[in-house]
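Complex shown without one protein chain; remaining protein chains in place.
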């Protein structure tokens, strides 16, 4: 190949005939049997093994996102598997494609909002209540909803949020980002007069900010966790399928004369 | 919708306003803070929490599959992200689509081969050496390679295999499927005269059979693990991109006159 | 990059600052305004512009596969779009992922079956009825269904098949592969005693064989055509959505107590 502008390099993994290294650690002797899957994800993303406190908290975050019943992504994986059971990987891949702005994006939205108020690596220079007031006012001025607040089903609280905040606090990972998220909630409820619980994506966004993860990668927590969940849905689909039945019901109804 | 042939049901997850249940367990109080991500995957797939021994072994299996450097799936995720950075989930989804028969399929192939010789839930009724002889002879007669043996780079042994077998043995998960895999290896080397190490997919297929996982879902271990790895590759691509450089090098070379 | 084993080359497209060439033809002056989209697909796949007869027949084949109402692939595209409307391309990509062995694979299966009896580029050396007898007997012996025969809804004939065969015949593209497909149908009906219409995928497989397309690429006709159809479904979903309603219906039913 001609004209090389930039050399190619990865720090993630490397293999020689007798050695496999991931993030600088020997996979067989230093990782296998020592790290659980959540710790491995942490190592993959940060280049270091989590402390026990980080391990518990990070695992809790990603475990939260594995399974939430019949979601559009689960339906997509099941319907895709029904047509191509020889390509389980494509059914999972298709299921992930819908984890976009509507259902999962608010995790990164919450983290980004918090980082804009308190840049990563800095301390807040003004009272959190003031920051919260400005944040909520800005979203209201743009007529946008505040990311991480409110839930169509889980009212008046999202049961995952207090538990996640408890785990973060017990493990030293609850500081000004969690506090600011809570201040934003209080302010949003005050000005709207509505109950606006911090939902799981808001809690996860805030805790991810405590870790210092870049906001652009935070959606990836939901993506990796849901991949696990979708494999679970496909296994259930193999044993007790619903894909073809759903398709046929919809086809009969939607293909007939309009009913409303 | 008219004419319902079959009711729809899932055992995986269920939500009410104040409760989120996964596999019959309360997510906030019984799962978060208690299960790591590998244990959660085990719960999702089997409906029960792993024993400590199962936890170590199952986590080791999936951890093995997270990261293996620049693979085609990593390149696909990076190249897709370069075109659609607003859709990280689709970059991971695209990356998973190639985890098919060529690179990952041998995990399920090995498990299936072992299950055909010793059906799940049964004990071997004949000496493993006899079973191995028949298995190898059958593959040779069909001119197919035996799944789980040989590796283009890791010779004469795949460094993951002895470690995985050690972890399985230490945790009571090494019985006749692992032994049969080893007998198959010995027989394949004997009749071919070549060094044919049990590779990581062969080791994982055998240990997955010790767990009793259905062979159809075993490819899913690689899929869920690689989803984690691909998020790691995308994070590296954000910080130190290679996608556009690769594309441009290939375009220049491939778009020019043929060179051989 | 070190150690180049093979140079990279494409014949498909090439660009210089003032020229864009596709398959050796100047895109602006020789293709745009001259070729319709089906002809362009033909050029892309074969390297030559179709004759008028080939153009009509090939366009008819791919047009057949664009739209067939609410299919699993259409549901997948709609459900994916509901979650990630900013990534229309991923909704189409996800929808395509299920066009596998169950719904679309029989097109390539039919072509492959015909090519095995009469290798590409050769003439049949024995009566077609004899070949048909052997084909049907072989499938029955393997307890497999003959690809391209039978349809769950379109009975006793698939209305696309006679029209496609008519177009092929009128345009000089109906020879021994179409005749063999018809002989296979007659034989399969004779030995089974059942009505087994040649379905659209069987007709398309046979006509694709008349063209001489490699069987491995024939699934691609359905894939490219359905991509068009899925864009249509997404446009309808924007104007009159069904994705969220389907999800919510399924979630309510499947998340409740088992009903059968």
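Lettered A, B and C in written order, each chain numbered from 1.
The definition used in the following text is that contacts are C-beta pairs under 8 Å (C-beta built on N, C-alpha and C of every residue); 3 or more make two chains touch, one makes a residue touch a chain.
Small disclaimer: the values here were computed from a predicted structure and weren't measured.
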Can you say which of B:79, B:178 or B:225 touches the chain missing from this structure? B:79
Touch as defined at the start, partner being the missing chain; which of A:94, A:128 or A:167 qualifies? A:94
Residue-wise, where is chain A in contact with the chain that is not depicted? 1, 6-10, 13-15, 84, 86-87, 89-90, 93-94, 97, 249-250, 253-255, 258-260
Mind pulling the chain C residues that touch the left-out chain? 1-6, 8-20, 22-23, 27-29, 31-33, 35-41, 44-45, 55-56, 59-60, 62-64, 66-70, 85, 87-90, 92-100, 104, 153-155, 157, 159-160, 162-164, 167, 214, 216-217, 219-225, 227-229, 231-236, 238, 240, 242, 245-246, 248-250, 252-253
In the full complex, which residues of chain B touch the absent chain? 1, 4, 8, 69-73, 75-76, 79-87, 90-91, 93-95, 97-104, 242-244, 246-247, 250-251, 254-255
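Note that only the chains that are shown with their structure count from here on.
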Co-neighbours of chain B and chain C resolve to A
Chain whose mean Cα position lies farthest from chain A: C
How many angstrom lie between the CA centroids of chain A and chain C, rounded to a whole number? 37
Can you tell me which residues of chain B touch two or more of the remaining chains? 1, 6, 8-10, 13-15, 87, 89-90, 93-94, 97, 249-250, 253
